[in-house]
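All protein chains but one are shown in place.
A and B label the chains in the order they appear, each numbered from 1.
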Amino acid sequence: MKITSHAFKANAHAAMGNRTLRGALERMETGGFSAARVAAVARLPEFDELRDRAVEIKNHTLAHLDFYLERFEREVLAQGGQVHWCATAREARETILSLCRKADAKTATKGKSMVAEEIALNPFLEQNGIAPIETDLGEYVIQLADQPPSHIIVPAVHLNKEQIADLFLKHHAQYGKTERLTEAQALVGEAREIMRQKYIDADVGITGANFLIAETGTTIIATNEGNGDLTQMLPKMHIVISSIEKVLPTLEDACTLLRLLARSATGQESTVYTTFSTGPKRPGDLDGPDEYHVVLLDNGRSGMLGTELQDALRCIRCGACLNDCPVYRSVGGHAYGWVYPGPIGAAIDPLFIGLEEAADLPGASSFCGKCEEVCPMRIPLPNIMRYWREQAFEREVTPLSQRAGITVWAWFAKRPALYRRAAGIAVAALALLAGRKGRLRRVPFAEGWTAFRDLPAPEGRTFAQQWRAQARKRAS
Amino acid sequence: MSTGEHIFARIRAGLGRGPLSAETVAQLESRIAAHAPNLIPARSRVPEAERLALFEQMAEEVGTTFAHAASYADVPAALLAYLCEHGLPEQLRMSPDAALGRIPWNVEPGLQIARGRAEPADLVGVTPCFAAVAETGTLVLVSSGERPATLNFMPDTHVVILAASDVFGTSEDAFAKLRAAHPGGPFMPRTVNFVTGPSRTADIELTIVRGAHGPRRLHVIVVRDSGAPP
Partner (left out) sequence: MRKTARPQVGLFVTCLVDVFRPSVGFAAVKLLEEAGCRVTVPEAQTCCGQPAYNSGDRRDASAIARSVIAAFREFDYVVVPSGSCGGMLKLHYPALFAGDPGLREAASDLARRTYELVSFLTDVLGVEHVDARFDGKVTYHDSCSALRELGVQAQPRKLLDSVTGLHRTELPHADVCCGFGGTFCVKYSEISGDIVRKKAASVVASGAGTLLSGDMGCLLNIAGKLKRDGSPVAVRHVAEVLAGMTESPAIGDARP
């Protein structure tokens, strides 16, 4: 996808003027996943303890990531599958392409995968004569619309029913569908019908993985639609694309993390389908893929170990941080300009696409901390964002005017006597400007503030001045 | 060095260490071999007598429907009743599962049963069930030559025959049963499907719609007679 993170402010401005998007965001805020998550968590008294346990499991796994990945590979091979290690996005794309060519594939059905988005797989396959077919309804819709996902769990949430109906009318004419549908049920039904033959015709099915299990060489997907299952069981080749930090030691460890995933993502007790896939079809099986390939992607994860970013490797891609972020709620996912939006995007996008490109993402946060509060894996998201701000300041990615402003202000703050005098002057000036009105509609150099709110006027003298005056009075 | 080895080298560099010692490796392998469950919520630690009720309550919340058969002999009538109630055809695709095959289906001669993997035209699929998880109202289906996984996803309606004695508290319990069936060796089939209600999506304006790609209807016939299947 085209990276537009550098244009975050312009994107945000456009987003706030986009009535359809704002309607969708309001729908999310009032009737969406945040409240459902709260209810689901309230229903499970052990939720916080489970978070602690999950953090321990994940930290332990990351500390021994080489061991667990090696064991995973060994088990996949023992079950008749193959593992392909890819250091970069390019290697992963080329590996998947060569596998598709090996299967003589013309089409490849796809389950939802953020990693596939990260490596820009779809355009690459298309350029090479293979048609990727998104099967998750939300991903299918944005594929028709030629847009990137705007949310990790519900990628088409920024579109309304009317827009989806228009897309279906336009793109389903080729299947003989000429009626413009108006009800969600009918739209889903039409997509189901059209997709069914595509599942059957596909030569290759590509899914992501929510977790990898070292103990058994198993890959796990959690879906609500069943699309990931039809994608993997019908074609002759199943390709799993996963980043390396998804591995867990045992099935029991996966059971623990699965208790957190759906509750945090949508407030469900469990996703409708959680599928544990181990290898290709077995002798005697009547269905299932003949070949099972796991493509394991590094693409910067190994470089996160031992740094301030390591905690972000615990992410299970639930999207809870997006749902509760006041910034995401104002501007939606596309404003962030790349694959991962919201607080997790602010934390990891600068690593993937560069700080020069993505500096506004960790910048555009009030550090309210809600993301960290709802994160099932206790990722210290504001701290990671602050780390990027430090990098931006030191590497002079932050504009000179901002750095100078802070430096000047800090110069005064380090000199109490000068600070007191300067503050006294500023306060007197502002109070004079405000007169009896008590507030200012316009303040020089403060357009950012006054564009949207008045500035309450200072009382006239600083606390320090009054306290000193009182102390003199007490002493005399 | 292969790509894999390069990646491992970078992992170790990030972690500030070299390859793990044999002792540590042994410890890690023991941790895996022990596959200990972690924290189990109190809700799932229900006594056996209450497990079925909890399972049904959780499953009904997400749209699973239930019927009860006193014994396997009563299953055909229960299935026919369900099909009639919903105006569904009597053509069924059934798992070629030996135990399921021993149910006296011929007491309901109207039922037309084909066995095998799912075909595109199949509207009703009937499968057995390995286990159920009361904590979340989840069915655990395990693939094999006799239990093709396509039957869990392709037909519009999925009917599951579940023994009440196979209802457990947690997913950990279901995996324990699976491990016990293959002691000391590989125990994972090609696919283990956890199914919690009919297929759904909220991708259109966050409205929940059933039957996205998987089955629109999920119906469970619970057989109470905890004796072995016929």
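Going forward, a residue touches a chain if its C-beta (ideal position, glycine included) is under 8 Å from a C-beta of that chain, and two chains touch if they have at least 3 such contacts.
Quantities reported herein were computed from a predicted structural model and do not represent experimental measurements.
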Chains in view that touch the one left out, judged over the entire complex: A
Contact partner of the left-out chain, one of A:H6, A:R27, A:R196 or A:R461: A:R461
On chain A, residues whose C-beta touches the chain left out of the figure: 9, 12-13, 16, 326-327, 330-331, 363-370, 372-373, 383, 386, 388-394, 398, 402-403, 406-407, 409-410, 412-414, 416, 419-420, 423, 426-427, 436-439, 441, 446-449, 451-459, 461-464, 466-468
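As a working rule, only the chains that are shown with their structure count from here on.
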Chain B partner contacts - residues on chain A that touch it in the complex: 24, 27-28, 31-32, 44-46, 49-50, 53, 57, 63-71, 73, 78-79, 83, 85-87, 91, 135-138, 141, 154-157, 160-161, 164, 184-185, 187-189, 191-192, 195-197, 199-200, 214-218, 224-227, 229-230, 233-234, 244, 249-253, 255-256, 258-259, 266, 268-288, 296, 298, 302-307, 310
Complex contacts: residues of chain B adjacent to chain A: 2-4, 6-8, 10-16, 19-20, 24-25, 28-29, 31-32, 35-39, 41-43, 58, 61-62, 96, 116-118, 120, 135-138, 143-145, 148-150, 152-154, 170-172, 175, 186-207, 209, 211-215
